[in-house]
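Only one protein chain is missing; all other protein chains are in place.
Let's look at chain A:
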Amino acid sequence: MMFRLQVFLIVSLGAALGAAVEVQRPRGVPLEKRHFYDESRPFTCLDGSRTIPFDRVNDDYCDCKDGSDEPGTAACPNGSFHCTNAGFRATFIPSSRINDGVCDCCDTTDEYNSGVSCQNTCRELGQKERETLEKMAEITREGFLLKRQLIEEAKQGLQEKQGKLSELQASRKEHEEKVDALRTVKETAEQPEREAKERHLKAWEAQKAALQLEKEKAKMAEVFLELDGDADGLVSVSELQTHQELDPDGDGALTDTEAQGLLSGADKVDSAGFQNVWSNIKDKYVSESQPAPPPPQEPQDSEVDQDKDSSKDSDKDADQAYPEDDAGDEEDDEEEDDDDDVPEEYDDKAPPAGPPAEHSDDSDGAMPSYDEETQALIDAAQKARDEFDSAEKSLREVDDQIKSLEKEISFDFGPSAEFAYLYSQCYELTTNEYIYRLCPFNRVSQKPKYGGSETNLGSWGSWNGPEGSKYSIMKYDHGTGCWQGPNRSTTVKLTCGKETAVLSTSEPSRCEYLMEFSTPAICQEPPSLETVAPETDPHDEF
């Protein structure tokens, strides 16, 4: 059973135009190609490959390689069908969608023999589209005005920043000079300080050495007595052997020969001769009355902890404040919030301690305090140091500000810096489960709504739009790694809007996030409304 196909279609338009116009042409042929389909002549395939009798146009059998003989049937695999769609936009559909039981053309013309009943929705769609276009146009218009403002502001901002930068660069010089001057003052003050301290230390060490010698002698005498078991005033080989710990070769036994060796070859020594022996054995000798060694000292780490805490605090602050590249591309950058590894000297705000603490095992007591004169020199030097440090810190702060400003100025904020206003801002969107946070040019993160830690969905990577609209997409990458997966990354699609806001987020693929972000900065100069009105659509009939 074959159905006969209606070769010609009466295209009836005009209700909108107020007058009925009828144009005859084969089904599925757009008006501008009508002249190729002349029923009074054989048809030549549009690719010129073949000429066939005209009654084989739209006869539901494919004759032309380019499908042009079957514009109104599904016979050709590569054909296309033209829907007039009066009231809406005319369009082409693949010919495989003719009579497939799915309504594709809003004017229903694609389903003329499939049994499915389609509603003509062109008027509605046209209306809706016009409304949408108008709305879009309005948004674009207003958005574009805002954009101009943003460009203006960015320009001013830039000027201000550049002004500030030159100011800073100028003041940097002053700071530098001041630092140099104070360094000289400091060094001048430190010279007498060092000398006075050295004197003081030497005196103390001489005193200590005398004391030590005394003690050593006393100890030797004590040991001699201890060793001289028979109290004959001589220490013999056998007496020495009561102290097996003195074994020089470590085999655990102090032999006669070894003991004799310790006694410098003699069998016995008297207290005078013992002096030499003592120097041989004093490191190993364990006195019978020796007290237990003191317990090992606990490391003092409270100070370290404090340091860590303070750097954590500064990290938190950094979150609110300014973007630092996680990648750390500027290694000499020393902003405070950079990381935990802030060199200690910079953080040390306490005045320098006095002379280094004596790490002596002796319990002979501490070094006596400085005399008045020395102390005065130290105080003077300390003051000079403090002043120098403070000046140096100011210089560093200026350097930091300069770097930060230079970085901001060099950022790619779009062709007219229209995206500059997003710098140092953050925008949030709350979904069922998460709060998403986009800090443009910095990072994207996700935090569970009901507690839990934040996940980094990527740090600023680059503008990533296709050629011609590079600034339509932002890419954030190198976020927290996924189990058996990639590091999280986020693509941010920018759409034109009056508000600056995150519109939606999704995770189309595991750990690859997609964010829609509206901003006036992406709004294009609006075309005039007339060019989008269907009345003048070039694809529309007449």
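Note that contacts are C-beta pairs under 8 Å (C-beta built on N, C-alpha and C of every residue); 3 or more make two chains touch, one makes a residue touch a chain; residues count from 1.
The rule we apply is simple: contacts and distances are computed from a predicted model.
Q: For the chain that is missing from this picture, which UniProt protein name fits: "Methyltransf_11 domain-containing protein", "Succinate dehydrogenase cytochrome b560 subunit, mitochondrial", "Neutral alpha-glucosidase AB" or "Mediator of RNA polymerase II transcription subunit 18"?
A: The chain we cannot see is recorded in UniProt as "Neutral alpha-glucosidase AB".
Q: Where the complex has a chain not shown, which of A:Ser238, A:Ser369, A:Ser469 or A:Ser509 is the residue touching it?
A: A:Ser509
Q: Among A:Ala74, A:Ile281, A:Val398 or A:Leu457, single out the residue that touches the unshown chain.
A: A:Ala74
Q: Hey, which chain A residues sit against the chain that's not shown?
A: Spelled out for chain A, the touching residues are 1-3, 61, 74-75, 77, 94, 96-97, 100-103, 114, 432, 482-486, 506-512.
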